[in-house]
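What you see is the complex with one protein chain gone and the rest in place.
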Amino acid sequence: MESDVSRRRRAIAAAGLLLLGALVASGWLEARVQESPQASLKPAAAAPEQDKPAAPRPAKERMAVYVILAWVWLSIAVLLAFLRLRVREADRVHRMGLHRAGDGPPGAPGH
Amino acid sequence: MKLPASLYSRRAFLNGLIGGWLAALGSAFISPLLKYIVPPTPEPDQVTVPFADYKDMAPHTVKGFAWGNKPGLLQRTEAGEYVAFVGVCTHLDCNVSFVAEQRRFYCACHEGWYDENGLNVAGPPPSPLRRLSVSVEGDTLIVKRQG
Partner (left out) sequence: MKALGAWIEDRLGLGPVAAFLAKKEVPCHRHTILYYTGSSILLFLGIQIVTGVLLALYYQPTLAEANASVVRIMTEMPLGWLVRSVHSWSATFMIALVFAHLLGIAFTKAYRKPREATWLTGVLLLGSSLAFGFTGYLLPWDELSLAATKVGTNLPKALPVIGTWLTQVMRAGDDVTGDTITRFFIVHVSVLPLALLAILGVHIFLVQRHGMSAPLEAERDKIKLPWLPFWPNFLLREAGVWFVLLGVLLTVAVFLAPGVGPQADLMAPAPEGIKPEWYFLFMFQTLKLFPARILGLNGELIAMLVMMAGMAAVLFLPFIDDRPFERKGKVITGLAWAGLAYAIGMSIWSLM
């Protein structure tokens, strides 16, 4: 039972990652298509203006964003660990058939 | 006692009358709204441009002008005459460009091609480019709707 659950969870994670990877890759491909000029048969675009830069230029802002990103992932990892503990606790209560007792949403009658 | 049928049918009739009346009233309110949401954008009957700007065009070249909200393309022919087109692809409304080396009009959206005379020759366009009539009067070039 336990291994079955974890296998399924791993499969879910793998599928999710695959989907996200495909999405990001398609976005990247699109961006590339947008940049690369088409075959020479067609008229050259008359000196296309450069796209406005998307990412911040100041190195300081860039660094700050990367630091924030790292911090975000760290806190997500910690949060996931906490959630996991909480899920285990809730599942144990559920298996014991006690889930109705004293574990309703806030505002539920008898809370 | 059996209820007379008219009691019920009178109510049904009145309900229907009120419902139908409301529907008619509603459409009377809605029709001016529908009118409001489409602003009038009449196409110009004619456009005048200074002839001086187009005087020195070489044969087989094209220069743009504004045909209302659409781009117009003025072309000089081999014989030195002027021909004008609405520079909008007849497929799905993209603006076309003139490819001088090939003497063809090209639409980049879905790769449609027109020859020098505006005839659709390749790709999805279903009909030729729209032509406009051109005349020169003194210092001005007058472009008019054809027909």
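Letters are used for the chains, namely A and B, taken in the order the chains are written, and counting of residues starts over at 1 for each.
The working rule: contacts are C-beta pairs under 8 Å (C-beta built on N, C-alpha and C of every residue); 3 or more make two chains touch, one makes a residue touch a chain.
Nothing here was measured: the structure is a model prediction, and the numbers come from that model.
Within the entire complex, contacts from the absent chain reach the displayed chains A, B.
For chain B, the residues touching the chain absent from view are 37-41, 43, 64, 66, 68-71, 87, 89, 91-97, 106-111, 120, 124-127.
Touch with the hidden chain on the side of chain A covers residues 8, 12, 15-16, 19-20, 23-24, 26-31, 33-34, 36-38, 42, 45, 48-49, 51-56, 61, 65-66, 69, 72-73, 76, 79-80, 83-84, 86-87, 90-91, 94, 99-100, 103-109.
Rule of thumb we're sticking to: only the chains that are shown with their structure count from here on.
Chain B has its Cα centroid 45 Å from the Cα centroid of chain A.
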